[in-house]
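For this view, one protein chain was removed and the others were kept in their places.
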Amino acid sequence: MINLKNDYCYIAHPLILEKLNQNREYTYNGYGFDEYTTKAVNLIKETFKCRKANVYFLPGGTITNKIAIAHSLKPYEAVICVDSGHINTHETGAIEQTGHKILVVKNHNGKVWGSDVEELILKHTDEHMVKPKMLYISNPTEYGTIYTLEEIKKLHALCEKYDLYFYIDGARLATALTASTNDIKAQDLAKYVDIFYIGGTKNGLMMGEALVIVNEKLKAEFRYSLKHFGGLFAKGFLCGIQFITLFENNLFFQIGTYQNQLAAQLTEGLKKLNVQFLMPTETNQIFVTLDNDIIKKLQKNIMFEIWEEGKTSSTIRLVVHYNLKPAQIEEVIQILKQYLEEANVKNREL
Amino acid sequence: MINLKNDYCYIAHPLILEKLNQNREYTYNGYGFDEYTTKAVNLIKETFKCRKANVYFLPGGTITNKIAIAHSLKPYEAVICVDSGHINTHETGAIEQTGHKILVVKNHNGKVWGSDVEELILKHTDEHMVKPKMLYISNPTEYGTIYTLEEIKKLHALCEKYDLYFYIDGARLATALTASTNDIKAQDLAKYVDIFYIGGTKNGLMMGEALVIVNEKLKAEFRYSLKHFGGLFAKGFLCGIQFITLFENNLFFQIGTYQNQLAAQLTEGLKKLNVQFLMPTETNQIFVTLDNDIIKKLQKNIMFEIWEEGKTSSTIRLVVHYNLKPAQIEEVIQILKQYLEEANVKNREL
Amino acid sequence: MINLKNDYCYIAHPLILEKLNQNREYTYNGYGFDEYTTKAVNLIKETFKCRKANVYFLPGGTITNKIAIAHSLKPYEAVICVDSGHINTHETGAIEQTGHKILVVKNHNGKVWGSDVEELILKHTDEHMVKPKMLYISNPTEYGTIYTLEEIKKLHALCEKYDLYFYIDGARLATALTASTNDIKAQDLAKYVDIFYIGGTKNGLMMGEALVIVNEKLKAEFRYSLKHFGGLFAKGFLCGIQFITLFENNLFFQIGTYQNQLAAQLTEGLKKLNVQFLMPTETNQIFVTLDNDIIKKLQKNIMFEIWEEGKTSSTIRLVVHYNLKPAQIEEVIQILKQYLEEANVKNREL
Partner (left out) sequence: MINLKNDYCYIAHPLILEKLNQNREYTYNGYGFDEYTTKAVNLIKETFKCRKANVYFLPGGTITNKIAIAHSLKPYEAVICVDSGHINTHETGAIEQTGHKILVVKNHNGKVWGSDVEELILKHTDEHMVKPKMLYISNPTEYGTIYTLEEIKKLHALCEKYDLYFYIDGARLATALTASTNDIKAQDLAKYVDIFYIGGTKNGLMMGEALVIVNEKLKAEFRYSLKHFGGLFAKGFLCGIQFITLFENNLFFQIGTYQNQLAAQLTEGLKKLNVQFLMPTETNQIFVTLDNDIIKKLQKNIMFEIWEEGKTSSTIRLVVHYNLKPAQIEEVIQILKQYLEEANVKNREL
């Protein structure tokens, strides 16, 4: 079985495990007050060119979104998000658990359009409605598509205009920044965004996300929110050690690049099979629509998620990750090729 | 100025004030443990034919929705509502404040379609998404339209099928039950619904809503929720006295009927002026679209809300209430007639 | 039966009802945007000498406490309160419902001691503990005792020192300000306190409390909190009309004074009967300890609450209110006198 179900299906990149092993003998201060955490924070500030930002490590994506948003907003303030956004659809109301409404606009290939956001804001005119105060996007989006620098700048300007905080969920940020179609540099983020997080769990780490708070207004007493909402990690040094490994030797971008290369290989192979794509592939998630018969066969050899089920055909999601090899990608293509050919023969016979 | 802004713009129906005056000398047990409350509860159970239901009085609509929903749901459960629903758009996140997500489906003239609800439920398949557990509708809707008995029965069957609680926000229930197009009887509600509330504030009372809990599962410890979420009224007897007055002599239905009659008079008058309606008028809210010039003039004589603002024309909402007189409705029509004629003359001149 | 159970057992002071009747014909803007509310706000600002304060009317005490606290605090901040405080013991976790911890210190005759507060604050040193940020007191306290001006000044200084908001729950403020032992003037409150509320429900109104926000930091967007937490009253003008009546002709202080006079009369009578007091009587609540036999008999003639139940004797609470007459107080004394004498005779016989 080849696992294309998600990009957090493995323990960790070998270098990460090696580094943890090497530091096994030592003891550390808890809760992020250790030297490794400090070093990791500095590496991140350097890489993303945000010397004045505050950086915190959290154990997972949902708790990071939850705390980033709940810390930033007053009780009656709301966060704007596309309908397909992770916080809206796949976090079981974790944001609402903190009392905040998510205001939804339509997604366009997973992305938000400023004009939709503006229209929504203009409808929220008084205290009978929540107050829109944050714009949430993820880059890449839930569909693996990415924003251009121009788009980010425009959303930034919109946030400035309407006094919104601009927040980027970067669970898969490495693949966005290393995508062939990308024109955003690491140092651009802190320029245009108030708060963002850099995903580790889906990019080689055992676990851990780095939340970067750029806006001065959001910095105060963040550690209180961390503990209050349940995201303060006792063994903070685990994240420290891992993130050092990730940013000391460019591993973060290497893994992102490698995942994108595999995705490109798979996409090319699938295109030759004339398979129908739901979205253009920009990062490491590939969405294709296949006949249900084909899908059923594929499930014997490959693990993946059915994204949207239909009566005769369905859309599936194929996610590639760092511990796949090019040969396995080729195998996936060949398996599908065979099933498609069998189906063609059968169709012709009928 | 004639006030068509809303139907809670007056102190109370004269009979309500009279009854409060008459009982001025007495003292009462607090928190609804008085004989008046008991009597009012019994009158409601009789009128709505729900002997086994529990009835509670609350001071206002938002707090009633908030507690009805938060009492019924587990933390991760969600309430389904149309996009135009009051809890979704006009309660400043009061539902989310209790930790619950509102799942939104498109409205059709303010109403929910079962097929939309079913489609939404089928997408919520696992614990990464909230669990849909309640269907919220209001009757009449935010647009003044009403449900047919057939529609209510179908929604009830849908709720049974998917194990949802069915909740009706009846802030203006009196006008729904007395509408000329209505075929729902008071006694139908408890048959098809798990919990609903009967609005007083918008139907002659000084203040007060009666929440009726039909489903056994929702009854336990409701008074705890009342206090916990901030809706337990110290002077519960005030509601008791008022609701007795409302249901002892059919006042509830009389006010509803009267409001609908005025609305019909206004609608007829407007139709003769060839005004464009956003919705068919079924109860006491009338939505018409007028040129912004006309609206500007109207604002000198009449108070109303601008529902949706456009560049050249906008939709306004005209709400009639029990303390208007037919002559005032006629006056409104005449005023508008004059402005429209003036505009016509001007247009012809151009 | 004479009702000494509480001071919200009646509909309203006759003048209040009269005023509501007089204004029956008019229509009003909703949600506090009417001229009556504006006038009432101005009268309160004048009376309490706080021209720059913001004043809001809410329907009841618990919802007022809930919103005043939840609006002022960040998620991880806590409010300090004595163990006997209303928010700690008698609001069913309404404050915790908004996510905030109540930090408890021992009461001394219902009052808080600054030294206890200071000790507690000094223990809260880092982000593993909540951050104390507000001091809640009520004046009078749950035991009817009152603070001196000196005490208020010291608590104010303490709050300044530790950057706490100072909040007074004035559910029965009128009786505090008119107590014979009181040296606080209405105009002192805004000098020393960040936010406080003036109780109407327990002082002659049908319902309504006036929340006064003095501190600039707490003013922004309060109406959003009002709606979000469920305390925005649609018919705000009802409070406006009532509070005008209360403050136009000094009625607020007259009712307070009258209640205190009755309480003094009752206390004097009870002292002559050598009854044991739990607390010195300072306002309109009297706490006395009686044999359970006596209490049982009393319950046939008088309604009251058993505050603390013991095996042979218990403490009861007698609350006087504006619609009692001195003759009724005398009657209470005579009834108790008789029961005590009967018990004495019986005891001597044994």
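Each chain gets a letter, A, B and C, in the order it is written, and its residues are counted from 1.
Basically, a residue touches a chain if its C-beta (ideal position, glycine included) is under 8 Å from a C-beta of that chain, and two chains touch if they have at least 3 such contacts.
These figures come from a predicted structure and were not determined experimentally.
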Q) Any idea which chains on screen the missing one touches? A) A, B, C
(Q) I'm checking contacts with the chain that's been left out. Which of A:12, A:251 or A:336 qualifies? (A) A:12
Q. In the full complex, which of B:86, B:202 or B:228 touches the chain missing from this view?
A. B:228
Q. Touching the left-out chain: which of A:37, A:54, A:72 or A:92?
A. A:92
Q | Candidate in contact with the missing chain, chosen from A:128, A:154 or A:227 | A | A:227
Q) Footprint of the hidden chain on chain C, which residues? A) 75-76, 78, 89-93, 96-102, 104, 127-130
Q.
Need a quick check: the contact residues on chain A for the chain that isn't drawn.
A. 3, 5-6, 8-12, 14, 17, 20-21, 23-30, 59-63, 66, 91-94, 97-98, 201, 206-207, 224, 227-235, 237-238, 241, 323
Q.
Please output the residues of chain B touching the missing chain, sorted low to high.
A. 70-71, 74-76, 98-99, 127-128, 130-131, 221, 223-229, 232
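FYI, only the chains that are shown with their structure count from here on.
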Q: Examine which chains touch each other and state the graph shape they make (line, ring, star, complete, other).
A: complete
Q) How many degrees of rotation map chain A onto its copy chain C on CA atoms, rounded to the nearest 5? A) 180
Q: Could you find the two chains linked by the most C-beta contact pairs?
A: B-C
Q: Could you label the chain A-chain B interface same or different, taking same to mean over half of its residue numbers are used by both chains?
A: same
Q. Distance-wise, how many Å sit between the C-alpha centres of chain B and chain C, to the nearest whole number?
A. 34
Q | Averaged-CA centre spacing for the pair chain C and chain A, given as whole angstrom | A | 52
Q: Could you give the separation in Å between the centres of chain A and chain B, each centre being the mean of its C-alpha atoms?
A: 42
Q. Which parts of chain A, given as residue numbers and ranges, touch two or more other chains?
A. 75-76, 98-99, 127-128, 130
